[in-house]
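All protein chains but one are shown in place.
After this line comes subunit A, so read on.
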Amino acid sequence: MSAPAVRHSSPGSPATVFFLLFCLLLLGPVAHSAAPPLQLTNAEQSWLQHHARTIRVGMLPNYPPIEFTEQGRHQGLTADYLRLLEKRLDIHFRRIPARNWDELLQMALDHRIDLIGSIQQTPQRSRKLLFTSVYVRLPNVIITRKGGPKKLTEQQLADKKVAVVRGYASESYLRKNVPEARLVAVNSDLDGLQQLAFGKVDALVSDLSVASWNIDRLGLSNLQASGFIDFRWNLRFGIRNDWPELQKILNKALDAIPQQDKDELFRHWVGLSSEKPLNRREIVIVALALALCLLLVLAIGLWNRMLGREVRRQTLALQQALERERNARTEAAGKEAQLRELTDNLPQTVFETDCDGRITYVNNQALEWSGYSREQILSSRIQDFQHPDDQPRIEERIRALLNDDDATGRLHRICLADGRLRNTLIYARAIHSGNKPVGLRGILVDITERQQAEQELRESEERFREIFNGTTEALFIHDAGDGRILDLNHTAEIMYRGSREQLLASDIDKLSSGTAPYTGEEARVLVEKTRRDGQQVFEWHARRLDGELFWAEVSLRTTTIAGKQVIIAGVRDISQRKQMEEFMLQSEKMLTIGKLAAGIAHEINNPLAGVLQNLQILSLRLDSKGRTNQDATAETGLPPEALAAYLKRRQIPHIIDSATEAALRARTIVEDLLTFSRRPNRKHPVDLATVIKTALKLASTEYDPEQNFDFRHIRIEKRMASSLPTIQGTSDQLQQVVLNLLRNAAQAMIEAGTEKPTISITLEQHDQHILLQIKDNGPGMDEQTRLRIFEPFFSTRLGRGGTGLGLALVSYIVHQNHGGSISVESSPGRGCCFSIRLPIPREDS
């Protein structure tokens, strides 16, 4: 028989008597007194406003169905009353859990809580607490084993062993009103029920609702409610004695709850309508019903007696079952206690909350870490500790966690008791009851220090990156083992004209010119040497990703990064320095040569003059048309025809021509050399476009049928900016420069048989310079040649009319006489481009 009092009705359970009894009680008409409207005075309203979120109410965890904690949530009749009050008064109670009744009472007496949910008023308690009016009355019943007498009165308890919960008001009531009863104080209703079931006591006096709840839960099929005692629990709210305002407010609020709602709550939790005095008619009906019950009970008793043995057997089985149950409970309780102890002392902040974020449990570490007391934490919601900015986020987070949407850690800023803000990661999961989430359980990890360390690391890394990328040196980090490029800086990308990815995919071979000794192989030897002997600094001929070669100064050193041996290569582009060095060297050479030439020109010119003159006279004297020659032949008897034939046969004129040509070239060399020593003529404003046009005109007349050289076969492309500023210089010399370059390009292309030989001339302004470029699509040159091309007497055409001074002169004129610069870009098969930069004079000079 199930007690309808109980939410969990399990069909087929015993105690039909009980059932019927309650059914009858339910028949009673319920008086509906209209609830007065809630009217608070201004003072009360103001008091309430002031305490709207701070009133602390103690929670009893183990007094079902009145109040208890289930899955972290305050449940039961009182809990629902509290919720009703919150709604009515528009306030929020802070719920503080207590472990048991004694603790709860002590907390109230110490004012660690402001309100107790369900308490019986006693004179002793009245000295310390204020009480509201009674909001629920619960009868106390006499419970016996089945088969005993029914319809017991309290006087019939005389001489019986009666269990009563220690410290309950019912204990003192019985002691006073039934002094003959032998009272056995038990620890709890549950304890009493078990002692009764095992025959250790004859009866138990207990609160009806609590007893029926427990009977149902334990399935104690051999117990029955046999009668009432004239003592009820009159439950009130207890209030700290210095808060009379709250007493008044709660009384008004309780009065304002409609009776219907109160009945509904009572029915829901206790199963009875609130008790009312029975009227006569009801008493008759009850008496009849009881008589009927008695008959039934008697019938059952008879049947029971018939099956006495069976009953005893069953009782024994039940006893054993209960024993097992108790053992299992003890064991489970032990395990739970172990786990709880473990959790309590875990060096990690653990917490539990209900669905609203109200904290229902924290372990010791949480207290130690936060600096709050357990009471402070348990009377708050997890939101209360958040940085104000984060509160909307945590609300959202709680909702997400309850839906199992998100179990990952999230960052929340928590305010500690001393006011410090800590960055924490909160990991939590929903606690479920059935399919419904009822709260959260989780841990909290303080990552403030970790974040600071990370931040510092990040900043340090940024600083390092800044330096790494900011340096004017290209930096490469190579694997010390295989030379692989592991990292590089921004300067490297610029210097080698490639993206980071391209460079990471390249290797030492690709970044070297490849001309011995600047090969990948040699580079690896140097890497090995660095590993063996330490830092190495050397000049290297390097290659950019677009193919251009350049000179670099490389320093290699070893270091260890993250436990790995690496080589750090610092590369400095020294092309310009190198070019300057080259130029200085050449310039010096040219000056020396110039001085020397000036000194010896006279000595060379004199014998040259002798050679040339004699050759001319020789030529003249062999001419048969000359008058003196004719006289001489006549006098000597040599027929002029014979002489002519002889000369022709022996190629004398050709020999003379060759000698003359050689002598003339010597004269040119001397003249060119003298340019190096000669001071330039007075400078004038020069229009380079005109210079180029004149040079082109001069060049176009040049051709050498013997060498198949004809400048007119070459296509000329001109791209010259109009109205460029003039430069200061000597047009003759600049003309010579352009002419030399044109000639040079033409000769190279024609000798190489370049198809569609083309010379492109561009002239444009670049900042304070005029840039003149003369580009051909000829055979180009290798790096060795390119590097020496401006050296005096360096010629690839020696013996074919080259003096080895043409480009040296060009360079000298540009640098020395015009303050400009000249460079050449070329590689075999890719033509050649000379760039000349001439400074535009400042307006003021």
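Brief remarks on what is shown
What we mean here is this: a residue touches a chain if its C-beta (ideal position, glycine included) is under 8 Å from a C-beta of that chain, and two chains touch if they have at least 3 such contacts; residues count from 1.
One rule holds in what follows: contacts and distances are computed from a predicted model.
Only one chain is not pictured, and the protein name UniProt records for it, out of "Two-component system response regulator", "Dihydroorotate dehydrogenase", "TldD/PmbA family protein" or "Urea ABC transporter permease subunit UrtC", is "Two-component system response regulator".
Residue-wise, the contact with the chain that is not shown comes from A:Val611, picked out of A:Val611, A:Leu771 or A:Ile840. Across A:Arg450, A:Arg621 or A:His766, the residue that sits in touch with the chain not pictured is A:Arg621. Only one of A:Ala663, A:Ile714, A:Val738 or A:Val824 touches the absent chain when the whole complex is considered: A:Ala663. Considering the complete assembly, subunit A touches the hidden chain via residues 598, 601-614, 616-617, 620-621, 626, 628, 663-664, 667, 671, 674, 678.
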